[in-house]
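The complex appears here without one of its protein chains, the remainder shown in place.
What follows is chain A.
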């Protein structure tokens, strides 16, 4: 039963590849969407920040501002760096939180490290007598899994191209329903079992119902940004835990490697499905469709203090009522990190500077696979924390480098390759080389 359910979720899982994307691309889209006000529709909110930026760019004052001679370029560079760093941290925090949740669960709840069967997407068993056979089986498992993902992604792109939006919406709602209710119920059950806490069914029903219902509302409709982000993190963690439990050892590592290669290809090659998806969305001037993207956007618009009847002087709500639809698409969507730009500090002639914080967006698939890597390191590390920490640092550094590249290239970039490569290198080297060294040092109580 569980396998079936899990495989059901797998379909959703295999939706989209992850990538980071900059905001430059959507600028071609219309800025006819008016100023915030109406939260109608998914369309406006997601790109609200861009709209404000559009307005901004048309503002001659602003242009004058940026064109002011004598502004020390070092200052601008420093500001760019500072805002870039801010966006990096805005992604570090959720990625770290997701990993912490996964590692804490793995280390305490034994359910997720017990082997209880495999998904139908990895049919070959790894319980074979010889190493060669095991390797072959894991490669075959990976091929099957990756081809399922490719097929699903292409299916999704086709659906999007032929505008079958309702189908996509329905699909995503079904998958988020399952994640928010079924997987949460199982997770809660296992945690309560581990800590030997008794809970009656009515309380459980109330808790799961509230959690799931608020989650559906927050993710698919409107809600405070922080709550939405929290739910997305929880969903990614739950999905990662499912993967950690049901993917056999060697297959998991090979799959991680293969997924990063696929991510690279799908986002950067001209005929890659994700790239086609992004370009189609751009042509239609729409937000790329309802998928799971974690957005760190804080959308502010501080009114300009100048004689413009349409400008409001008040601070707008930093709500982003839309992360909208989609709750779960593990491979997520191309995530659109919007390229940051340096906000201009107050220019002497102006009263109030309009400042937008444009966030960075990262696909949920990225969260999931990062957490799978760190969770696997925690699960198989023989009770060793060094491997887990090394993988964690490696992934963060990879993410940092990817965001740096994003700032340079300003287009959609895959978030998996660099981080997963670093993570894999550090996992295998720490587990096989550093661990014996540190263990020997610790047993003699030597400090380096």
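The rule is short, and it goes like this: contacts are C-beta pairs under 8 Å (C-beta built on N, C-alpha and C of every residue); 3 or more make two chains touch, one makes a residue touch a chain; residues count from 1.
Just so it is clear, contacts and distances are computed from a predicted model.
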Protein name as given in UniProt for the chain not displayed, "Gamma-secretase subunit APH-1", "Auxin-induced protein", "Vacuolar protein-sorting-associated protein 33 homolog" or "Protein YIPF": "Gamma-secretase subunit APH-1"
Residue among A:246, A:262 or A:426 that touches the chain left out of view: A:426
Full-complex contact with the absent chain, from A:81, A:136 or A:199: A:81
On chain A, residues whose C-beta touches the chain left out of the figure: 81-82, 85-86, 88-89, 92, 383-386, 389-390, 393-394, 396-397, 400, 426, 429-430, 433-434, 436-438, 440-442, 444-448
